[in-house]
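Removed from the display is one protein chain of the complex; every other protein chain stays in position.
Chains here go by letter, A and B, matching the order in which they are written, and residues are numbered from 1 within each.
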Amino acid sequence: MKRSEPFSCSLAELADRLGATLVGDGERRVSGLATLSDAGPDDISFLANKAYLKYLTQTRAAAVLIHPAHGGECPVARLELDNPYLAYAELSRLFDPMAAPDAGGVHPSAVVAGDAVLGRDVTIAANAVIESGVELGDGVSVGPGCVIGADSVVGDGSRLHANVTLYHGVVVGKRAILHSGCVIGADGFGFAHDGRGWHKIAQLGGVVLGDDVEVGSCSSIDRGALGDTVIGDDVKIDSQVQIAHNVQVGDHSALAGCVGIAGSTKVGRHCLLGGGVGLSGHLTICDGVQVTGMSLVTNSITEPGVYSSGTGAMSNALWRKNAVRFKQLDDIAKRLSRLERGSTG
Amino acid sequence: MKRSEPFSCSLAELADRLGATLVGDGERRVSGLATLSDAGPDDISFLANKAYLKYLTQTRAAAVLIHPAHGGECPVARLELDNPYLAYAELSRLFDPMAAPDAGGVHPSAVVAGDAVLGRDVTIAANAVIESGVELGDGVSVGPGCVIGADSVVGDGSRLHANVTLYHGVVVGKRAILHSGCVIGADGFGFAHDGRGWHKIAQLGGVVLGDDVEVGSCSSIDRGALGDTVIGDDVKIDSQVQIAHNVQVGDHSALAGCVGIAGSTKVGRHCLLGGGVGLSGHLTICDGVQVTGMSLVTNSITEPGVYSSGTGAMSNALWRKNAVRFKQLDDIAKRLSRLERGSTG
Partner (left out) sequence: MKRSEPFSCSLAELADRLGATLVGDGERRVSGLATLSDAGPDDISFLANKAYLKYLTQTRAAAVLIHPAHGGECPVARLELDNPYLAYAELSRLFDPMAAPDAGGVHPSAVVAGDAVLGRDVTIAANAVIESGVELGDGVSVGPGCVIGADSVVGDGSRLHANVTLYHGVVVGKRAILHSGCVIGADGFGFAHDGRGWHKIAQLGGVVLGDDVEVGSCSSIDRGALGDTVIGDDVKIDSQVQIAHNVQVGDHSALAGCVGIAGSTKVGRHCLLGGGVGLSGHLTICDGVQVTGMSLVTNSITEPGVYSSGTGAMSNALWRKNAVRFKQLDDIAKRLSRLERGSTG
């Protein structure tokens, strides 16, 4: 990857770009982005959460992105706007030294099949392998050590970081970001049992990722058994996630680290799955569902809302006592009912 | 990988191959395999689960693999047999365009130690690395970017997909399928504490995989501390699984995604571990045990059967109330006993 020149910008320019109302010296320049407590006099910062108001009064930042409601409490220059967190996201990309497009070109050590089709300004880094029939759109960047299997397609502007693996026949949309170690299109886990042992079910489907998908490091998205595993547009997938064969994830959903989704489950649009959440197979989760961390979902969900399972952590001594009682819970409930009948009878 | 020619077959030939009773036109040819609802007139389909009977009447498939008990409900040609799912597995491999053996040969960019021993028809793809003393059996296929450590042995007919890593001294049986990103033989997690910090325990054992083992993408099987980590024949391991040092998994067991097994635990034969199951260390799980998804097992299991832990998902509002009560459960049980004594006293 290529590192761009250091970025510097005046507050007036930033306000203009972000559509913010500037209160302070528009000529002042900033060259970095930092938290309220870490920011120095060349940095811009942001207040996106009231919990951090305590750091506002002492910030040394040149300026702060802030909601108008808190503008009066800001001791330095400020850029007022309705969604400071969104503005921070935009600034973060502006200040990203790695955001410059890669230089383009195919490293001599890369192995690219003669019939692969490369768009304009494609970068293929050292020791990458591009198999037969692959199509890479304009501006695609393939990191060192990546392997793209036969007949896979990667859309314009997508970036594969180092050591990503795509199997054959995988379709990746535009502007995807695939992080190192992720594997798209490995066989789903399908076997038939003959009473003695297992017989492999060849996984004949593929994987289709929509546009603007991000997949974290070391995550797995398996190919379909028959038909495809489908990830919608703008779906964000964290690290260490497993998505089994024929799963569908709707547009704009986000899956935090260590999520596991079993085969053929359909997750709706705008869903949020917390870290370590598990979904059983063949479920349907409707749009707008949030599941909190490490919950297990074994039934379909038909109403938007927040769902949970499990128990919170406590001291092990207390937990041991309670966990034993959990095994008696049905008995406890029945005894309670009996008592109630007795006391009212 | 090499893609084979499109496959086409008459229903009579298929019935013969599967030992099925054909009801319908044996001359009719099929060239694809699809679900009942997706199948078109050139496809064969299957009914393996009554839940899909509703799709049977409207299927456009040329023919359906079906149990004789449901034959009468099939609107198109049918191949009757006792285990349609098993027959589907066999057909899936027949229709797999990637099933053709790789072409054989060592890609010029691969780095193969001079003393490695290669069987007949071995394929070593681009940028793979084969270290000193490795032995690859007949028909082994090593994908792009794989690394096989010193003195490892891979049995006949095994396939390593792209970017698989075997450490030194790993033994893989025949017909293994190792998916991308899996790592076999990394150090087990062993340290001695001196009261101040950690001292590494070198992991001197190896890993032995039996025949017909499949390991999913991004899964880890660690080498033994002393003695080997041993995976039996026909063991199927999904993606994102962790198997710690000196674990033993018996023949024909299947481990779904995100399973974690701690050190020295022995899992019996014909066990099924659901997604996200965790087994503590130094346990013995007998043959024929099934553990449902995301359960934690902290004690050995001596009777075959189905085991579970955890709680199912509910609305977060309800869950919050109940989870708080879980911390009072022992107290609740004691108060109930007190009341019972009072009411009967």
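Details
Rule of thumb we're sticking to: contacts are C-beta pairs under 8 Å (C-beta built on N, C-alpha and C of every residue); 3 or more make two chains touch, one makes a residue touch a chain.
Not measured: the values here are computed from a predicted model.
Screening A:34, A:47, A:116 or A:279 against the full complex identifies A:34 as the residue touching the chain left out. In the complete complex, the residue from B:32, B:97, B:149 or B:232 that touches the missing chain is B:149.
Contact with the omitted chain, checked across A:9, A:286, A:306 or A:339, is made by A:339. Remark: the residues of chain A touching the chain excluded from display are 1, 3, 33-35, 38, 83, 85-86, 88-90, 92-93, 95-99, 107, 109, 125-127, 143-145, 161-163, 177, 179-181, 212, 214, 216-218, 234, 236, 238-240, 251-252, 254, 256-258, 275-276, 293-294, 310-317, 319-320, 323, 326-330, 332-333, 336, 339-340, 343.
As for the chain not pictured, it touches chain B at residues 109, 111, 127, 129, 131, 145, 147, 149-151, 163, 165, 167-168, 181-183, 186-187, 189-194, 196-204, 218-220, 222, 225-227, 240-242, 244, 258, 260, 262, 276, 278, 280, 291-292, 295-299, 301, 305-312, 314, 318, 321-322, 324-326, 328-329, 332, 335-336, 339, 342-343.
The definition used in the following text is that only the chains that are shown with their structure count from here on.
Bringing chain A onto chain B by least-squares fit of CA atoms involves turning it by 120°, to the nearest 5.
Put simply, the C-alpha centre of chain A and that of chain B have 25 angstrom between them.
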